[in-house]
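Shown here: the complex without one of its protein chains, the others still in place.
Up next is chain A:
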Amino acid sequence: MVIDSQPRQALLRRFTGLARSTPGRLTVIAVVLVLAALASGWLTTWSVNRQERALEDLATRSEPLSHAAQEVHRALQDADATAASAFLSGGLEPAQLRERYEADIAQAQAALSVATASSPDLTATLAAQLPVYTGLIETARTNNRQGFPVGAAYLREASGLMRTQLLPAARELYRAETDRVARAQDEADFPVVPVLVALAFVVALVLTQRYLTRKTNRLLNVGLLVATGAAALSLLWVTTVSVLVMRDVGDSRTASEKVDVLAQARIATLTARGEETLTLVARGAGQTYEKNFVEVSQRLEDLLEHAKRLEGGEAVDSAVRNFGEWQQVHQRVREADDSGQYADAVALVATPYFDSLDEDLVRAIGQARQDFSDEVAVARASLAGTAVGVLVLAVIAAAGAVMGLWQRLKEYR
């Protein structure tokens, strides 16, 4: 459709004329207020939805995936340490160690298939290498069973593959997943723009009220009052909920930091255990393993210290105690081995402090994860109904504005 210049100018004149007249202005204001109410409502609802999605993602995806990645790493590390221990024991491998190794491999595979959902590339590397690793371990066992020293060579090769390929990939996977948790936490943070827009809308309603009071000498306009009330309520609601959510998300960050620190401590525990065992397997040629043990133990001590600072609780205290005991036993193991009492050293290494430490850490991780889950659940609960409520309030505000202005417009008829 084409409008020729004559009617178009006429149309323009009519509009400007209308806008200059008071009823015209009122109409324009009504339209703007309705649009503003709906825009602010929509924006807030959208942002609340985004927060809800982020929180849901935290509870149902990122955190479970990050836990799965951590399990992959832990299970692999433990499988390697257990395989070395089984070898050390001499004779037929103890059934309990064999079961532990098998459980570790099964656990690694199960956790891997969970983690595939978010990091297909990293998990593909692990999925390709894991059967190679288990194959080498089985070859080592077969040779060992026939009394052939080449079994030990296969064990070393398997361990080398684990250390140079599988564990670094597992570490990378874990980092990727924890980053995802941090990103979801960022998305659940305070919605600055929607709150500002809602605030601006309230201000606009108040200004309109003042304008009407000046023009019509009437103190109050019920429609606009309702609109202002609805808008203010909406603003208050969103701000309060956001502050609550922000606090919960902040607490969940502390919880996930704690989980991270404890998970690293657990992995360090297993690494140190592996090094301790391999030092004995190497029979005097294990200086590098012992050096690694000392390094990892230092890191483990720092991590436990860190966990304690994050209000560790009973499990962490117990872990610190067991760590101390273990280090003392390790000193005695080294003394026995260095003075030629190899059998004594092997017997000493089987003391239960390592297992107790590991159990403490499992308990502490469980508690920290529960804290995290609780915080996220509280945040989700405070958001419940907000989206719908804000939308309803926006419609009320829009209706109120129209009604209020319509009342005044009628007086000009």
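Methods note: contacts are C-beta pairs under 8 Å (C-beta built on N, C-alpha and C of every residue); 3 or more make two chains touch, one makes a residue touch a chain; residues count from 1.
The rule is short, and it goes like this: contacts and distances are computed from a predicted model.
Colleague: Quick one: the chain not pictured, UniProt calls it what, "Integral membrane protein", "HTH_3 family transcriptional regulator", "Sensor histidine kinase MtrB" or "Polar amino acid transport system substrate-binding protein"?
Modeller: From the choices "Integral membrane protein", "HTH_3 family transcriptional regulator", "Sensor histidine kinase MtrB" or "Polar amino acid transport system substrate-binding protein", the unshown chain carries the UniProt name "Polar amino acid transport system substrate-binding protein".
Colleague: With the full complex in mind, choose from A:Val32, A:Ala106 or A:Val150 the residue touching the hidden chain.
Modeller: A:Val150
Colleague: Determine which one of A:Pro168, A:Gly340, A:Gly366 or A:Gly385 touches the chain that has been left out.
Modeller: Checking the options A:Pro168, A:Gly340, A:Gly366 or A:Gly385, the one contacting the hidden chain is A:Gly340.
Colleague: Since one chain isn't shown, list which residues of chain A touch it in the complete complex.
Modeller: Output for chain A: 88-91, 124-125, 128-129, 132, 136, 143-154, 156-161, 164-165, 282-285, 339-340, 342, 346.
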